[in-house]
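Only one protein chain is missing from this complex, and each of the others stays in its spot.
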Amino acid sequence: MVASAVFILDSRGKALISRNFRGDVPMNCVGEFRRVAIDVADAHSVKPLNRIEEKGYTFVHIRQEDVYLLAVTRRNANAATLIAFLYKLVEVMTVYFKRVNEEAVKDNFVIVYELLDEMMDFGYPQVSEPRVLKEYITQESHIKDYARPPPAVTNAVSWRSEGIKHARNEIFLDVIEKLNILISGSGNVLRSEVHGSMRVKSYLSGMPTCKLGLNDKLQFDSTGMRASHAVELEDIKFHQCVRLNEFEQTKNILFIPPDGEFELMSYRLNTQVRPIIWVDAVIEQRVSRVDYLVKARTQIPPGTVARDVKIIVPVLPDVSSPEFRNKSGRVKYNAANDTLEWHIRKFKADTELDMRGWFCLPSVGEDAQRDASTRRPIQVQFEVPYYAISGTQVRYLKITNIDYPALPWVRYVTQAGDYTIRLV
Amino acid sequence: MIHFIILINRQGKLRLSKWYEPYSQKQRAQFVRDISHTVLPRTSKMCNVVELDEHKLVYKRYASLFFVASVSRDDNELLAIEMLHMYVEALDQYFGSVCELDLIFNMDIAHYVLDEVIVAGQLLEPNRRLVKEAVRAADILADPTKAPGGTRDVGSSAGSNPIR
Amino acid sequence: TYVCRSLKDCIKAYRECKTVEEERAFVKKESAHIRDLFREGDTAFRRRNVQKLVFFHMNGYPTDFGQIECLKLAASQNFKDKRVGYLGLTVLLDENQELLMLITNALKMDLNSNETMVIGLALSVLANVSSAEMLRDLEPEVSRLLDHRDPYVVKKAVLVTDRIVRKVPDLTEFFIHKTAALLAKDGHASVYQTVCCLIEAICLSDPSVIPNLRKLCSDPLGAILMNTCERGSGDPETVLHGVPNPFLISKCIQALRILTGNEPTAVRNLCTLLTTVVQLIEPTKVAGVSILYEVVITCTTLDVEDTMTQTVLKLLGTFLQHKDHNVKYVALRELRAMVAVNPAGVKKHLTTVVGCLKHTDISIRTRAVDLLYTMADAENASSIIQELIHYLWNCAAEEQPRLCSKIAALAETFQRELSDKASVYIQMLLAADVRVPDRLVALFIALLSVSDTRTRVSTVEALHAKCIAPPLGALRDRKPRCERLAVSLVGEYGNVWMNNAKSSDTDSLVPLSMFSNSTRALELGNSGRSPDFRTLLGQIVRLVEASDEFTVGTYDIDDDWGRLRMAELISIRHVGLLTVAKLIARSPNEGAENMLASREVLAPYRSHPDVETQQRACEYSVLLTSEKAELRAKVLAPMPAYNYEDRRTKFLGDMRRESKSMRRGEGVLSRSGGGVIG
Partner (left out) sequence: DEPLDEDAEVSKEELAQLRAQLNATSKPERKQALKRAVVWMSVGRNVSSLFPDVLKCVQSEHLEIKKLVYLFVIHYAEVQPDLAILAINALTRDAVAPNPILRALALRTMSSLRVENLMDYICDPLGRALRDESPYVRKTAALCVAKLHDIVPALVEEQGLLDELKRLLDDPSPTVVANAISALSDVSGGRVDFSLAQLPRLIAMLDQCAEWSQITILESLSESLHFSTPEDAASVIESVTSRLNHINPGVVNATLHLIIVSLSAMDPPSRHPELVQGVLRKLSPSLISLVSSGGSAEMRFVVLRCLRCMIQKYGPFLQDNIKAFVCSYNEPLYVKVEKVHVLVDLVSDTSISQIFTELRENCNEPDMLFVRHVVEAVGTIGLRHARHADRCVNMLIDLLRLDEPVVIESVIMVFSKLLRVYKMRFEMHVASLLRFVDKVNTDAVRMILVWLVGEYCEHVENAAQLLAEFLADWSSEVRSVQLELISCGVKVALYSGGASLGAVRSFLEAVASSVEDADMRDVAILHARLLESGQRAHAVLRCEKPVVSFATGDFSAARVESVLRHWGSLSACLYLNPSLLEFEAQPRESREAST
């Protein structure tokens, strides 16, 4: 794992930030990167790794809004670590500046340099815990009353400092489940996958050790309890505050939470679920016009409501004069993406809606382009509050080592992840 | 003769292009890309002629803008450089003190001025005052409300740097 | 409801986009609205929308749907519309000549207008974008406008005529007298200057009219030239850095030059004029140099007398030392043309020119290389070759192929010994490797096929020592093209080499060195030693195996240089198999042992995924069986010699043609005499 230098570039490939850690690549190597990854016909399908044999260096890059984050190396470095580091850099900068884009980087370039200085040394990643960094990298610091490096930097608990106090001891849990689904043109569900994430806002005093109980089959098995509504989580990932060895042996989830917001865990299930929104579209292309008929149906438990449903249907690139007829929701033609978007604010359980659209079409047009355009799938976005599609539940959250009342608050929501329906 | 003239800025963005030969869209885009790769990195100490495949390029930089012309192999390069300068002078006369923004927001005028300086790839008029008068006369014909001597609103050029 | 944005707002919004994606989205949206408005037949915003499309077009977005609207605007009676319509047409219509034909009528109307500005606009369009048919259709109108009272119209009409003459040559003769008449009038400076362009166009399109045209035009032109030089064109605003109207003066000289048709009396008259020009114009300011430059060009394209040549050489000497790099560039360029006129005079500058190879500017370096190449002769060729090879090591990759061709041409022209040529090729290959053009590698191989054993052996030995014997380094340190050549030469001459080493004792081989005084002389191999058969075979096999390494990951390297080398390394496998077959088939000790060895080597490749490799491995394994001895002897016998002389002649011919096309005045004015290299 060795990065020679790290750059942040704008969308045209000009360096906004350049930090050379090992002095073994010239700073103008960015030009080479631009040639192979930015000034190319299809910049979107450029691989994240680019090898410049003549110069002997390799680029590893990720994209974030309108900037590129780029690491260069002259060794057989670990690509996975470099990518993980670049994403960590994005995460830290997001904590500092809310967004990571050209504007934010330009406005805060001094801080970005300071962060890079702490987060990497001689090409090796160092401190990357945003909460800890915030304790000693801030704007306008003065040297005399300047904070020492927080012991957390080098301690075993590297994510929380001693002596935190809160008037009300509260902890909020948000269970957010994303449904990724792919439905074929003939209506078969080719893939369905639930990605869960548990985001925590913790405002607890002292050094509390928390214990979390889920209705996970493994947890039940380990306690010997039998439960009918247990779910089988296929893979769980924990924040570094969770004691992994403990979980490995006893399936207990024990942790000392960082103060503030963090993602405690994420999990994945492959169980076959019913598509929450079912969409069917009929597209009829004639000589000088195209007609659309789109039907949508909800498949959620009675009493729940799908919110902000957006059904995005591809249209041909050269249409004009759109007309729509629909009883509910708003439909608009989005020329920028060659799509029509049907937006339904509230979509009740077990209802079906439909929408019709007409476009004019020039009689001459590029068939190849039109053909490629109609092969794109329908995409759906939505949110169903108070509902976890996997059935995952938080059974309890206890604080084991300190005796003070702390109430956990839990919310559930299911959202569309990568939710696509193929037309052909 | 001149085959084409393009104006690009330091970032390689095209600001104006005029083609005196029939090139396809694809070729044009390729030329612009190649030219910006070739011309932009050149330092002020280098000469104003550079060869790129079959093109002989003559260029001159004014502040953030490069004026580039592709000329025939046999052309007098020194004279071609002066021709580009003529065009810049003419723009200056028309706009007062021309800057990149003037050209962005008044691309039509940049074209009209060019058409009075260079036609069919040949120099038409070396006198910048006559050029300005010709463009003004056309302006008045297009919009009779513009009395002679009245200044034209040249857009948002306020507060930006002149290119010369 | 959508409000049609103003042009200014549209450009502003576009410029506010942060990323390329945002820009694209904005343009697509705006284009969709414009499409809708066009479809509805809107006229209120039409002009504004066409201007937006002109802006989008410049930024590379599709705008075909606006072309018809431009036509409508151009045909409008309203000048404001017309101006925008024509602008849209000249910008949006590129190759689409059919659509262009549709505006012929509108143009015809406008050329007959009473309004000077309308005529001027139409003439500009006609001059900038027009097909031969349109010009033919509108020729009567243009011809009439040449007599217009307003010089503003006349100068534009002259340039349209220039285009007519270029595109429709058969109309040329109509304009001869018109041209003369325009010069005779007491006209406007810019009219004279455009007429000079027209004269040039006429002479180029029909050289047979030159004598006639000269009779009519050269005197008035001469008068205009002298007048302007002495008194200026009467227009203080055309004075550049103290030089009166350099554009007009240069154009006059150009026109006069082409009018001479290289006829001795005419040339003498012109020289008299030019001598005066040289006295009147200062060579310090660039504007002055640009005029003197025309004088120099005249001297390099026409057969002028010696005094004039001397004057020009002196001028070029000062140009070469000029502090302005553009002038230096021009000097190098023209000195090259002077080689044909006065080689001795050019040679004086040799050191300065060699110094230019170190200049930071590639334009200057390229010119210096060309000049050195042209000024080479039997006497200085060796040292120039060495300078160029030295430069080959240091120059940019994209310069290398052309430079290699030049070095080869010099060696082929001036080196007498084949072994000396071989030495140049080897140095070139080691310096430029994959950038050496295929053709030169072929020429080198052809050369070896007709040279004596000693040259062959030394070449094989030298390349073997450089590319085959050492352990294989990292990919970027290898020289794939040299390796491939070395492998192929070992196949053809390896046996000769081994026999030679066995039969002769070391002393009988005299060391072959190429230039006793050169800095970078490469000693060709002359050790007289060679590896034994098994070792050599082993080394070839190692290279072949190494090339297998690169088949899987070929596309995971992202630079052209890397890929080029990969491709070269992969083809080493093909050549290597043939070399193995040749070595074994021609080996004198044709025992069962060799046959076994061969089968061992070839076996893994008989089921190779690459079609060509498998084909070769299978064929050669059959040929190398004992029952195929007779066929083998015939098929794998030494290859016949190349027709080296033909190839050499053809190569030098092509090089000469290329450098000729670099010279000016092709076709109309031809100089007598020429340089050795051309």
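Going by the order they are written in, the chains are A, B and C; count residues from 1 in each one.
Please note the rule applied: a residue touches a chain if its C-beta (ideal position, glycine included) is under 8 Å from a C-beta of that chain, and two chains touch if they have at least 3 such contacts.
Here the structure is a predicted model, which means the values were calculated and not measured.
Enquirer: Among A:27, A:207, A:336 or A:394, exactly one should touch the missing chain; which is it?
Expert: That would be A:27, which touches the missing chain.
Enquirer: Looking at A:161, A:392 or A:420, which residue reaches the missing chain?
Expert: A:420
Enquirer: For the chain left out of this view, which of A:36, A:62, A:95 or A:305 touches it?
Expert: Per the contact definition at the top, the residue touching the missing chain is A:62.
Enquirer: In the complete complex, which positions of chain A touch the hidden chain?
Expert: 1-2, 14-18, 20, 22-24, 27-28, 30, 44-49, 51, 56, 58, 60, 62, 73-81, 83-85, 87-88, 109-110, 113-114, 117, 121-122, 124-129, 136, 139-144, 146, 148-149, 153-156, 158, 180, 182, 184-185, 190-193, 195, 234-240, 242-245, 247-248, 263, 265-266, 268, 270, 371-373, 375-377, 379, 417-418, 420, 422, 424
Enquirer: Under the stated touch rule, tell me which residues of chain C contact the chain that is not displayed.
Expert: Missing-chain contacts on chain C: residues 393, 430, 438-439, 441-442, 445, 474-477, 485, 488, 491-492, 549, 552-553, 556-557, 571, 574-575, 578, 606-609, 611-612, 614-615, 618-619, 621-623, 628, 631, 634-637, 639-640, 642-643.
FYI, only the chains that are shown with their structure count from here on.
Enquirer: Out of B-C and A-C, which chain pair has the most contact pairs?
Expert: Taking the two pairs in turn, the one with more contacts turns out to be B-C.
Enquirer: So the centre of each chain is just the mean of its C-alpha atoms; given that, what is the distance between chain B and chain C in Å?
Expert: 25
Enquirer: If you look only at chain B, which of its residues touch chain C in the complex?
Expert: The touching residues are 14-20, 22-25, 28-29, 42-43, 45-51, 73-74, 76-79, 81-83, 104-105, 107-108, 111-112, 115, 119-120, 122-130, 134, 137-138, 141-143, 155-156.
Enquirer: Can you tell me which positions in chain C touch chain B when the two form their complex?
Expert: On the chain C side, the touching residues are 7-8, 11-12, 15, 51, 54-55, 58-60, 79-80, 83-84, 87, 90-91, 94-95, 97, 115-118, 120-121, 123-124, 127-129, 152, 155-156, 159-160, 162-163, 189-190, 193-194, 197, 235, 237-238, 240, 245-248, 250, 254, 286-287, 289-290, 293-294, 297, 324-330, 360-364, 366, 662, 664-665.
Enquirer: Under the definition above, what is the set of chain A residues touching chain C in their complex?
Expert: Going by the criterion above, the answer is residues 11, 32, 36, 50-56, 65-66, 101-103, 318, 320-321, 333-338, 360, 362.
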